[in-house]
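Quick one: the structure is below, and I'll ask about it shortly.
Here the complex is missing one protein chain, while the rest keep their positions.
Our next item is chain A:
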Amino acid sequence: MCQVDEEGISLLEKKPSFGASSRDCMKCGDRAVVIARIKDAFCRSCFLTYFVHRFRATFGKAKVIRDGDKVLLAFSGGQCSSAMVSLVKRGLDQSTHKKLRFTPALIYIDEGVVTGQSKEERATTCQKISDIMKETGFPWYIASLEEALEIPAQNSSPDTCQAGSSFHSNQDPNTDELAGKLEGLCLETEHTQRCRDLLASAKSLTAKQDLVSNLRNRLLVHKARQLGYHKVAVGDSGTRLSSGILANLAKGRGASIPVAMAFADDRWSDVTILRPMREFTTKEIVMYNALFNVDSLFQPTLATMAGDYASIDTLTETFINELQTNFPSTVSTVFRTGEKMCTAGSDDPDAVRRCSMCKSALDTSVGISSALSATRFSLHISRKEGSSTNENSCKATKPDDATCTDSSSEQCCGQGDGSCHSNQMKSVSAESLSKTLCYGCQVTVRDMDLNLLPSYIVEESAKIERRSRMRDEIKDFLLCEES
């Protein structure tokens, strides 16, 4: 079909052909050393002013931080979160009205289990990271990714949440020596192996990356709760978020784009995720780090170990970066498009049902004329049996899982007269997951072994299903809609 392109490329803002070296700073007229945004030339000190100001403005605009709030900074050692920590430090050091008025602490989540690092390698990394964190003078904490598997379902009473055994920080009264703290960090637990099995069960790298980011977010929120923080700041740059917009579209996660890129992501009710680096491109961040000697620690990730075409995330990142090189407005255009989106039918945020995995609004209550029902129909018509294809693989119930001490396990399986007290909640079917997971998470778990899913997903799904069954039973006697 013929494409109409309005004389195509001529409308695109082509990359400026001049280098920074031949230009003057747009603020003071000194020699420029760096070009920010698309074509703003800055000298070193004006760039710093611009950068710090923009960072502060991002916080200011949103008005979600109150004076004296405690904010947990998610530090990965990478370029973006290192720059974020540096900017917070500068912001706190500034005088008078420009000062950032919150109390920060750092948290590092070790993901060595994902890339198959040995216990020793992980310990070395944690040592290096703790050296960097110690330098900041802020309180800091270290946790390992597999601890996410210990997280109880969100609806369970808060008293059941205890500090994880492997959780360590300089706030621990028993250990004032750094070495002592790191020795105590358990990098090889029963959960480590379970986490490895879970990751190994993922049939695609796309699903694996989604799972890792889900575990990481869950753990961040969980640790924040334990430590009494209600805000967690992450270092995602505008570049990363733009590529996330496109990747989310591609993964059927369109409905979560608005929360996934928001400055204040409120999907976790009591803990808000903040994204103060969202107005910077990755390139600007790298320039800042280079000009102001901000150290970062390169660590291999699933993405860096795989090729560009290995997963939807890596493909999308490569795609966006290539476009950005040729058309420097790509990232900002995609970003602003994302800012204009909202989730369809999200007029009443309190009544929103949430996905038990990613906590974004459930996007599966769609009409009959929809991609979802068309897909279901396709599966039905070419299988004659509906979409419950994973039924057999998940019949196997784990007997008496030791981690299952939640009081809700005393409840009835929901199938009998209420007297059985059986521990059915550990078994999960694709069928029941399809009722409690969003479209994108259903696609993700399609590629995984359902029996190995973290208990926070399984338990929540089971709980939601039990409640909806209870509701069905009494619905004729309910006088008004209650959520």
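Here is the rule we use: a residue touches a chain if its C-beta (ideal position, glycine included) is under 8 Å from a C-beta of that chain, and two chains touch if they have at least 3 such contacts; residues count from 1.
Convention: contacts and distances are computed from a predicted model.
The chain absent from the displayed complex carries the UniProt protein name "Cytoplasmic tRNA 2-thiolation protein 1", chosen from "N-terminal E2 ubiquitin-conjugating enzyme", "Trm112p-domain-containing protein", "Cytoplasmic tRNA 2-thiolation protein 1" or "Putative exosome complex component RRP41". Residue-wise, the contact with the chain that is not shown comes from A:R253, picked out of A:R122, A:H191, A:K231 or A:R253. Touch with the chain omitted from the figure is made, among A:L187, A:A224, A:M261 or A:V334, by A:V334.
Only one of A:S81, A:T192, A:T343 or A:T436 touches the chain withheld from this view, namely A:T343.
Here one chain is not drawn; of A:V52, A:L220 or A:I245, the residue touching it is A:I245.
Residue-level contact of chain A with the missing chain is found at 1-13, 204, 206, 245-246, 248-255, 257, 309-312, 315-316, 319, 322-323, 327, 329-330, 332-334, 336-338, 340-345, 363, 366-375, 377-379, 381-384, 439-440, 443.
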